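All protein chains but one are shown at their positions in the complex.
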Amino acid sequence: MLRQTSLQTALLAGMAVLLALLAPLAVEVAPVRAQGGEFDLPPGVTWDEVNSIARRMYCDVCEGIPLDECESVACRRWREEIARLLGEGWTRDEIMDHFVERYGADVAALPRSTADRILAFATPAVIVLIIGLIGVLQVRQFRRRGQQSGEVVRRSGSRLQARPVPDDVDPAYLERLERELEGLES
Amino acid sequence: MIAEIGIIATGLAFVAAVYAIVAALVGMTTRRDALVTSARNAAIATFPLLTVSCGLLVYAMLDHDYSIAYVWQTTDNNTPAFYLVTGLWGSQAGSLLFWSWLMSGFAAAALLLNWRTERRLMPYVIAVTMATLGFFLILNNFIENPFERYWVTPETGRIQPALFAPAGGEVFHPADGNGLNPLLRHLGMVIHPPMLYLGFVGFTIPFAFAFAALATGQLGSGWLHATRRWALVAWLFLSLGLLLGGRWAYDVLGWGGYWGWDPVENAALLPWLTGTAFLHSAVVQEKRGMLKFWNMLLIIMTFLLVVLGTFATRSGVVSSVHSFAESEIGRPMFAFLGLSMLASTALLAWRQERGDLRGADELDSVFSRESFFLLNNWMFLGLTVVVLWGSWAEAITTILVDLGLRDTIINLGPDYYPPVVRPFLIGIFILMGIAPLAAWRRSTAERLGRALIVPTALAVALMAYLVATGTDSPWALLGYGLVTFAGLATLAEIWKGMAARHRRGENYLAALLALVRRDRRRYGGYFIHLGMVVMGIGVIGSSGFQKTTMQTLNVGDRLTLGHYELQHNGLYEAQAEDGRTMIVARTAVYRDGELVANVRPRRDIFMTTDPATGMPTPGTNMSIPGNYSTVAEDFYAIITHWNGNTVTFRAYLNPLISFVWMGGFVLIIGTMVALWPSRQPDAVTRKLAVPSGHAGARAGGGD
Partner (left out) sequence: MSENELTNSPPPQSDLPDWLEQVAGGQPQEGDEPVQQRFSAFGVTAILIIVGLLFVIGYALYQRNQSTPTEGPAPEFSVTVFDVEQLERQGERLNLADFRGNVVVINFWASYCLPCRDEAPVFERVWREYRDQGVVFLGINTDDIERDAMAYMAEFDITYPNAPDQGGRIEDQYRITGIPETFVINADGEITWHIPAPASERELRAEIERALQS
């Protein structure tokens, strides 16, 4: 954790004063160096803590960018607010709930309420289970057909007639044959 | 002059495409061969016509002809020649024209190469490829025409973009252009879209053949054999596009990762998933005549996902970093998507209903190779479903909210995907290991088990070793174990072949080369699998064990991340040739206390002119990382914020990320091996070749 020493605080304060004095000059020149006002992390709060929350959120202003990566001024302000709330002792859940309440549900990368979260994960799970069931049924159907050896398998419209490998060849022998062939081929 | 010819060429291409569709279908139903041939010629003619269009647009860019709106939008006087050429796909209208050009080229090639061997399918292949091309040409001609020019009406002095001169208007020639979005002025960003387009367009060809097969009833393996290489080529480009996108994002965008599960990234991933399933499933149809319905379904899904992905990317319906500006193409694309979905599904359902797609759909054993391939299809299908839901959940729940059935929408971000994707990846890697060891038709659990003992044992040993050395994440352990298992099983297969040849006196290296030469498809496939294994190691390491920290440093301060330290040694400003301002941090990277590198993370600021004041103001702001890369891990730092000489750095430690790139490289090599045409047919095929007509011709190209 980065702790602000008193020396650093004094240094920053001095720089702030200096910047304020130079402000009129800054108006003429395109402000490349400064990136807005300086922000001090509250004591005991690290950017890593802020980011661990921010990465679970989206910035409403920039589309599709997680809050910890977004570079817009609005996003920076939001991260600073998270830092401030952390400094006041808010928990991660409280902070995220507060943001969702203030800015809407699409600010959170995952639904906040447990019910919604269950729904979000359950829906694909249910779909996949249904598909899986169909899959199991299909495998069983194929297996059943395969066990009826000797019967002509129905085909219509296709012109397949012969199977590439006769039924009565021992598969182990066939495998060895393939290997030997590989060895012989040049 | 340029614009006029361009408009005419693009318009003619559209006419040719429409004619080709009509002539092909009429010629087929009225049994007039000549008409179908003329349809083919019209279809092929679209390629030179569109070459002219694209060529003219590129020429206009090189010539700095800013009267053409597209040239103004994507270039300026300072743009280097390389970006003038690649600006062709720099923005919406041009990239759509580029797409059409690629589509026409692929269609022409497909028609010419298969004209004699797949004549029965040709009318529908022409119709489908030209219908797809025709749709894009509608966009190119009527909605996003890159040859729109700026016109000024002398009375009002108003400047407007239009295709044809408004009343009293004259062509307006701006002195300078707008310039390309700075984010796109990078080699990776230049290559990434064409690779994806090639992949997308490439998959249209197998789809056209599949559609033709369904329509004509030629449901054997003819269509599959004709388009197998196309599908693999398309898959190669799609894989390249995805890999390059990830690499570019990692190198240049500065968020420490290469895949964000962004809806547009997913849009490119989805057809890759079904395409991969298709490539595998097609093998089963060729070898055993089964899974015909699956193959049809998979290639249709791939095509539809390509259209859906293009639609989602360009219409703005999903919120994403890749969002294009508002455009008019949303509605026509939706119409095309709807028509394709309904037409192909109806056709497939009809054939399925008639029983035409039955084939030899039977399994002799659950442990046979075809059984595993079938399972593989289900795995990829499941994966596709969960990723689709992730991208579209917000849209679906928005409807529910608007209908009053719900209070809030559900938005699914990157945290949703890993847990839902894992089960399928586990299944897929298990299958990757065991399927090549299983025999066709009959196999027993014991035989399979015996073949798998060594790879399994070694994988378990590795897991034990990892636990002993401190890896504590159970998912990572399982992942490493599975990936190793799959890799070792593949290596065992390769080894068996080499050993068989070695027994006959050949040395191992020559044996390997001979094996690869003899069966490129199989060994190319093994290399691709090995590439995926290596990538898997990289993905598990870099996503499961990534460390990150963000700290504000003054000059001389250090931050610590893992066993690395980053020392801030100063900040300076520099001007680059293309006018961008660079804020560069001089930093030193220490590992275990020793200096290992000096890296320079920086910020590139592109100045633009403020329209209100006319003063230069900062525009786009890019974050370029400083990266210390070794095989074992990457130490990666970016500047988040700076004030005077105080800089806030964000540092990432990405273990094993180099494996992702290496694995990708192996994957590409493997695909090229699989694609390489064999010079002579194998002895077996030669013997069995029936020496008549086209069957003989096809035997001559066997591999």
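A and B label the chains in the order they appear, each numbered from 1.
What we mean here is this: contacts are C-beta pairs under 8 Å (C-beta built on N, C-alpha and C of every residue); 3 or more make two chains touch, one makes a residue touch a chain.
Here the structure is a predicted model, which means the values were calculated and not measured.
**Q** Write down which of B:Pro193, B:Gly289 or B:Pro436 is the residue touching the left-out chain.
**A** Only one of B:Pro193, B:Gly289 or B:Pro436 touches the chain omitted from view, namely B:Gly289.
**Q** Looking beyond the chains shown, say which of B:Thr153, B:Gln352 or B:Thr444 touches the absent one.
**A** B:Gln352
**Q** One chain is left out of this view; which of B:Met341, B:Val366 or B:Leu466 touches it in the full complex?
**A** B:Met341
**Q** If I consider the whole complex, including the chain that's not displayed, which of B:Leu113, B:Ile396 or B:Val454 touches that chain?
**A** Final answer for the missing-chain contact: B:Ile396.
**Q** For subunit B, enumerate the residues touching the unshown chain of the complex.
**A** On the subunit B side, contact with the omitted chain comes from 28-29, 31, 33, 119-120, 122-123, 216-218, 220-222, 225, 286, 289, 308, 311, 315-318, 330-331, 334, 337-338, 341-342, 345-346, 348-350, 352-356, 392, 395-396, 398-399, 684-685, 688-690, 692-693, 695, 698-699, 702.
**Q** Footprint of the hidden chain on subunit A, which residues?
**A** 60-61, 72-74, 77-78, 80-81, 101-104, 106-107, 152, 154-157, 159-162, 164
FYI, only the chains that are shown with their structure count from here on.
**Q** Quick check: how many Å separate the C-alpha centres of subunit A and subunit B?
**A** Those two chain centres are 19 Å apart.
**Q** Considering only the defined contacts, which subunit A positions touch subunit B in the complex?
**A** Residue positions touching the partner: 2, 8, 11-12, 15, 30-35, 38, 41, 46-48, 50-51, 56, 58, 62-66, 69, 71, 76, 105-106, 108-111, 116, 119-121, 123-125, 127-128, 131-132, 135, 138-139, 142-143, 145-146, 148, 153-160, 163-165, 171-172, 174-175, 179-186.
**Q** Show me the residue ranges of subunit B that touch subunit A in the complex, using the header's touch definition.
**A** Contacts found on subunit B: 217, 219-220, 255, 260, 262-263, 287-290, 292, 319-323, 351, 354-366, 371, 374-375, 378, 381-382, 385-386, 389-390, 393-394, 408-416, 419-420, 439-443, 447, 496-497, 500-501, 503-504, 514-515, 518-519, 548-552, 554, 573, 581, 583, 605, 607, 615-618, 621, 623, 640-644, 646, 648, 650, 682-684.
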